[in-house]
Each structure stands twice: as C-alpha cells, then as structure tokens.
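The complex appears here without one of its protein chains, the remainder shown in place.
Chains: A and B, in written order; residue numbering restarts at 1 for each.
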Amino acid sequence: MEAVLFAITAVLGVAGGIGVIAAREPVHSALGLLLALLSLAVDYLLLDAQFIAVLQVIVYAGAIVVLFVFIIMLLRATGEAPRDRSIVSPGVAGVLGTVLAAALLVAAVTARSPMVPVDPAYGTVQHVGRALFRAYALPFEAASIALVVGMIGAVALGKRAQIVVAAPSRTGTAASAQQPAARSVAAGTAGEPRS
Amino acid sequence: MSVAPPLYLALSAVLFTLGTVGVLVRRSALIVFMSVELMLNAVNLTLVTFARVHGGVDGQVLVFFVLVVAAAEVVIGLAIIVNIFRARDTVDVDDVDLMRG
Partner (left out) sequence: MTYVVWIPLLPLLGWVAIGLAGGRWGRRVVAVVACGTVVAAFAVGLALFSSLSALPPGARHVEVDLYRWIAAGPIAVPLRLLVDPLSVVMVLVVSGVGALIHIYSVGYMADDEGFARYFAYLNLFMASMLTLVLAGNLVVMFIGWEGVGLCSYLLIAFWFSRPLAAAAGVKAFLVTRLGDVGFLLGIFLAFGVFGTTDFGVMTRDAASHLPLGGAAATALCLLLFLGAIGKSAQLPLYFWLPDAMEGPTPVSALIHAATMVTAGVFMIVRMHAVYLRAPLAMDVVAVVGAVTAIFAAASALVEPDLKRVLAYSTISQLGYMFLAVGVGAWGAGIFHLTSHAFFKALLFLAAGSVMHALGGTTDMRQMGGLATPLPFTAATFGIGALALAGLPPFTGFFSKDQILSAAFHHGDWILWIVGLVAAGLTAVYIVRAFVLTFLGPARSVAGGAHGAPEPHEAPAVMRIPIEALAVLTILGGALGLSFTQPGALAQFLAPVVGASGTEPVGAGAGSEGMLVSTSIAVALAGVIVSWLIYRTGTLRGRSAVVRAVLAHQFYVEDIFNAVVALPARGLARAFDLFDREGVDGIVMWIGRTVGRGGDGLRRVQSGYLRQYAALALLGVVILLAYWVSR
C-alpha cells in the first residue's frame, strides 16, 4: 500500500519538477511547483511526519506558491524571449546535472540505514512542539525574529519612491524607498502601510 | 514501512538535480527562484527521511526551521525582483550584469 502511494507521489513529484523547469509560461511553472510540493506532503505523511506535512501544505503550498503567483501577475511576466547566445548552454547544464544526479543517487542507494520502529506519537504536533519549546527554544525565538526582519525588509523594499531623485540610478528606487521606510520603522510604525 | 529509505533519498536526489538544472538553464528570475524552492524541498525530504530512520525528531525540527527561513527568503527575494523590474523593466537574469569584472 505504501509502496503504491510512494510510486504515485514520486511520479507526480518528478512531473511537477520537470514542469517547473520546463514550462514556458511562469504560471505553468508555478502550478508544477504546487504539484511537486503537494506530492512531497504526502511523502511526509508516509514518513510519519504529520506536523511537517501539514506545515508543508499551509506554508509552502498555501502561502509561498500564492505569493509567487501574485508576483507573476504583478509583473505581468510572460515567457522568455529567445536569445541567440546562452550563457550556460543546455548541454553543459545537462552534463553537470547528470553527474550531480549520479553522485547523489550513488550516495542514496548506498546508505545503509534501516528504519527503526517508532511509537504512534512520533511526528505529532505535540512531539515536535515539545522539542521546539524545550531543546530548540532559542532557535525558535531566532526564527521568529527572522520572520519579523523579513516582514520589515519586504515592506521597505516594496515601497515606491516617495522622494524624487534627480539622477535615476539603478538602485535609486530601492535606496530612496528604504529611507522613508527606515524612518517610519524608527518611529515605531513598522508594518503599517503608509498612504 | 515497506518503502526503503534509499528510495526516498533517490527521489530527493532527482528533485534536487531538477532544481539545479532549472537554475542553470532558465533566464527568468522568477523561475530560477522556483527552482531554488524545489531544491530546498528536496533537501527537506532528505531530512525527514533520515529523521524517520533514526527515530529522532531533530530532523523534523530542522525542517521546520528550513521552512521558516525559506518563507522569509522568498518574501525578500521577490521584493528584490520587483525592485529590479521597476528599475530595469525586465526580470531576465542575464541582463543584471553590471558586476562584471
């Protein structure tokens, strides 16, 4: 039973991966990504990692892919225009990829690690939560700070320029956009959208 | 428990390779980014597999953190891409070459 499920997820996952890298339209790539992610979620369940599986669906499939799609729509990104000269030829990429895959597969199949039996409480929310709040409390707090920083950064980066810069420079928009955001952060109005 | 760990690892390897090839071949910054996410997920699978093999939960905790950081990274990365687009009106990675020596 598990074997069948694994087979299905494997196929779907690889199909999704190929879709990501091979699709012409970015939206199709995003859908491929979604497929791959969801297959992986099932894989996690097969591996008794329930909490992670749920997180995968909520965070990755639910938030990140949505964000990707949102940006694709915002930028109205379409397919890539063909180029005469490619920096990295598909041939080189193919060779490197093959070698990489070979190395990793060899490593994979020669791994002599039989699975140990675990109790039913393995991988549950409580199990992982207990580890998070006891042994890994400090990284946990650090991660939350990382998220806050990410939020602030995103807001700062996303702002449009409010000060007209005389000479447009490449990083002009970003730099000048950061400054009013930084001042607003200092004033303690982080996170609130400014009109 | 009838699926041996090597199979999961093999799947992870394939996905990782696919993501790498995608980074190398594609020119659109968004797609490159998505390939990177693919690679991250492949690594996550490896971590979960080994966590299950050893019966410990540390691998899953690490996956948790990878997830968190990946989320933050995607947010910032997309913000940067948006800014590049605003400045250059393109998301082609090859056009961002001012740092050439």
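The rule is simple: a contact is a pair of C-beta atoms (placed from the backbone, for glycine too) under 8 Å apart; a residue touches a chain by one contact, two chains touch by 3 or more.
What you see is a predicted model; the values in this text were computed from it and never measured.
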Which of A:8, A:58, A:73 or A:107 contacts the chain that the document leaves out: A:107
Full-complex contact with the absent chain, from B:24, B:45 or B:72: B:24
Contacting the left-out chain in the complete assembly, out of A:57, A:96, A:118 or A:146: A:96
Touching residues (missing chain, whole complex) on subunit B: 20, 23-25, 27, 32, 93-94, 96-101
Subunit A residues that touch the omitted chain in the full complex: 87-88, 92-93, 96, 99-100, 103-104, 106-107, 110
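We adopt the following convention: only the chains that are shown with their structure count from here on.
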In the complex, subunit B residues that touch subunit A: 1-3, 5-22, 24-28, 30-31, 33-35, 37-38, 41, 44-45, 48-55, 57-58, 60-61, 63-65, 67-76, 78-83, 85-88, 91-92, 94, 98
Complex contact set, residues of subunit A against subunit B: 1-3, 6, 10, 13-14, 17-18, 20-21, 26, 29-30, 33, 36-37, 40, 43-44, 46-49, 51-52, 55-56, 59-60, 63-64, 67-68, 71-72, 74-75, 77, 80, 83, 87-88, 90, 92-94, 96-97, 100-101, 104-105, 107-109, 111, 113-118, 122-123, 127-128, 131-132, 135-136, 139, 143, 146-147, 149-151, 153-154, 157-158, 160, 170-174, 177
